[in-house]
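All protein chains of the complex are present and in place, except for one that has been dropped.
In this document, chain identifiers A and B correspond to the written order of the chains, with residue numbering beginning at 1 in each.
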Amino acid sequence: MGFNWLSEPRGDYYTRHFVPTPEAEGDRLILNLGPQHPSTHGVLRVVVEMDGEYIMKAEPVLGYIHRMQEKMGEVKTWRQYLPNMGRVDYLHALAWNWAYVGAVEKLAGIEVPPRAEYIRVITCELNRISSHLLWWGAYLLDLGAFTPILYAFADRERIMDILQMVTGSRLTYCYYRFGGVSADLGEGFIQATRDFLKQFKTRIPMFHDLVTGNMILRGRCEQIGVLPLEMARRYGATGPVLRGSGLAYDTRRAEPYSVYPSLDFQVPVGVNGDAMDRYDVRLAEMTQSIAIIEQALEAMPDGPHINPDVHERLKPPAGEVYYAVEGGRGKIGVHLISDGGPRPYRVKLRSPSFCNLQLFAELAQGTLLADAVSILGSLDLVIPEIDR
Amino acid sequence: MPGLAKTIKGLWSLIVGLGVTGVEFFRPQLTVHYPRKEVDNLATYRGHIDLVARDDDPLTPRCIVCRKCVAACPSGCIAIESRLVGAEPGGDARELSLAPGLIVTGSHAAPPPRQKIRREVAAFHLNYNLCSLCGLCVQTCPVQSLAFSREAYLCGSSRADFEFELLERLRRRAPAGGQRAA
Partner (left out) sequence: MTMTEIISHPLTKLVLGLVLILVFVGVNGLILVWMERKVVGFIQRRPGPYEVGPHGILQSLVDGVKLIAKQLVTPRGADRFLFWLAPMLSVTPVVICFLPIPFSPGLTAMDVNLGLLLILAFSGINVLALCAAGWGSNNKYALIGAARAVSQSVAYEIPLLLSVLCIAFQTGSLSLSAVAEGQSRGLLSWNLWVQPLAFVIFFISATAETNRAPFDLPEAESELTAGFHTEYSGMGFGLFFLAEYTYMIVVCSVATALFLGAHDGPFLPGPWWFVLKVYALILALMWFRWTFPRVRFDQLLNLCWKWLIPLGLANLLATALVLKLGE
């Protein structure tokens, strides 16, 4: 006996309104990309309605890795919430570290010694390079090139070794503390960073040779997923996704924090807003990060790496604060409300991936399946950050 | 013929790409063959926390059982059992017995010798399953009694394998024949 489709429930809540119209029935295919699918790099699910290879309608379904990060903030003390920040966006953990620490410092009026500020810049930018490297490899993996990710990992491992020297971890860092950082940079760290930067500068041209100029890659990225600036604004896109569309909005420049105003770096922007521009922006950002780190290493003063006056059971005064930093994927915002108690009253995390993902439904409409994969990759999503 | 030029440039880009992988083919491998070799950066690795022994006594942790680390830990990994010890002047620390019969009141009996009472770790439980290696406990400890171990190669098949008794670990780690210092 054959399989009876009618006796089976068809789809779930999210696919129900995807049921094709009677006239299209038979031609249309409802396909679930995910929650386990190689191109989503995590547990994201995209329901797509396809006509042949063309995507008629796409809708991301979230929440498969929702961990209640915001609620957790309400039940932990200000300090105990620190390790959570390394796990929101595990690829650029230090940016989240910074956003939270910065918000609390602003709320409680904690002063950060200058050396700590420079240490934060150096480590955060190193982390940004490693985040972009992983994106680069994973994106090309989406496009079917297997080798780049291994080359990217070779360099990423070195960054992780360097960051391990001071943080002790390799991925989910919990390094920044209220009023500074938990460990000072030693000579070994500085030397290793210098060596790495020197060597990494020679690697970037190799990356370009390997794929950037490649005609197959260009065919897969150019004029694909063109994101007009107006649309990027409408969805609140930030980071390389927004900059790829031509707006030089970088939190490090737009809402300067820490010592970034004293550092000299450019904000790379794209022209067309296609996947290729987003690609170029990220690769150019790696070069800029190198410049930032080099300047910061030069300018780093001596002194304490942490403000010793911060009380262990910190109780910031009642009030609200919002603090934003530029993460690898865009603007990371932390909004805290304090009632003067030992725990935050409310924590709101603004994750860039969440906003950037929303673009996808509109961008993917009418594209080929292969292009949709390319677009999804070019948005550089970190799924745990979307769901939080 | 810009079209043709573009095509030729495109084809050339393919050859350049092949060149890159071709060169990498002959370069030395980066893999560390694990069971035969080990990575060399374990010195900075942060494993689970461990107790630090007192300078004068490799069998006793520095810990003064202030329980600040317990309060600091976001994940509730640490549980400490303690006991009160009294140290007789010049003698061994021994458990302070507070049997009621010992205390004689209102008589001519000599007062009991004055004892310095302090708390000592009886057991220091760490549930490594929950630990996020944030380092808050290490940072909080007022007497630096906690430090990170370098245990990179832990493996186990059940949760119980990662519930450690740190005092025992400290004793096992102590140099062979390590006796209590007099």
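Everything below uses one rule, namely that a contact is a pair of C-beta atoms (placed from the backbone, for glycine too) under 8 Å apart; a residue touches a chain by one contact, two chains touch by 3 or more.
The shown structure was predicted, so the numbers you read here are calculated from the model rather than taken from an experiment.
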{"item": "Absent-chain contact - pick from A:37, A:106, A:170 or A:343", "value": "A:37"}
{"item": "Residue, one of A:122, A:141 or A:181, that touches the chain absent here", "value": "A:141"}
{"item": "Touching the absent chain when the full complex is considered, from B:22, B:76 or B:156", "value": "B:22"}
{"item": "Which residue of A:219, A:256, A:303 or A:340 touches the chain not shown here", "value": "A:219"}
{"item": "Candidates A:154, A:206 or A:318 - the one touching the absent chain", "value": "A:154"}
{"item": "Sites on chain B contacted by the missing partner chain, in the whole complex", "value": "14, 17-18, 20-22, 24-31, 33"}
{"item": "Interface with the unshown chain - residue positions in chain A", "value": "2-3, 29, 31, 37-39, 50, 52-53, 140-147, 150-151, 154, 210-211, 214, 216-217, 219-220, 368-371, 373"}
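As a convention for this text, only the chains that are shown with their structure count from here on.
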{"item": "Centre distance in Å when chain A and chain B are each reduced to the mean of their C-alpha atoms", "value": "31"}
{"item": "Residues of chain B defined as touching chain A within the complex", "value": "9-11, 13-14, 16-17, 19-21, 24, 30, 41, 44-46, 68, 72-75, 132-136, 139-140, 148"}
{"item": "Touching residues on chain A, where the partner in the complex is chain B", "value": "76, 79-84, 86-87, 147, 151, 154, 157, 161, 164-165, 167-169, 172, 174, 177, 182, 206, 209-211, 213-216, 218, 312"}
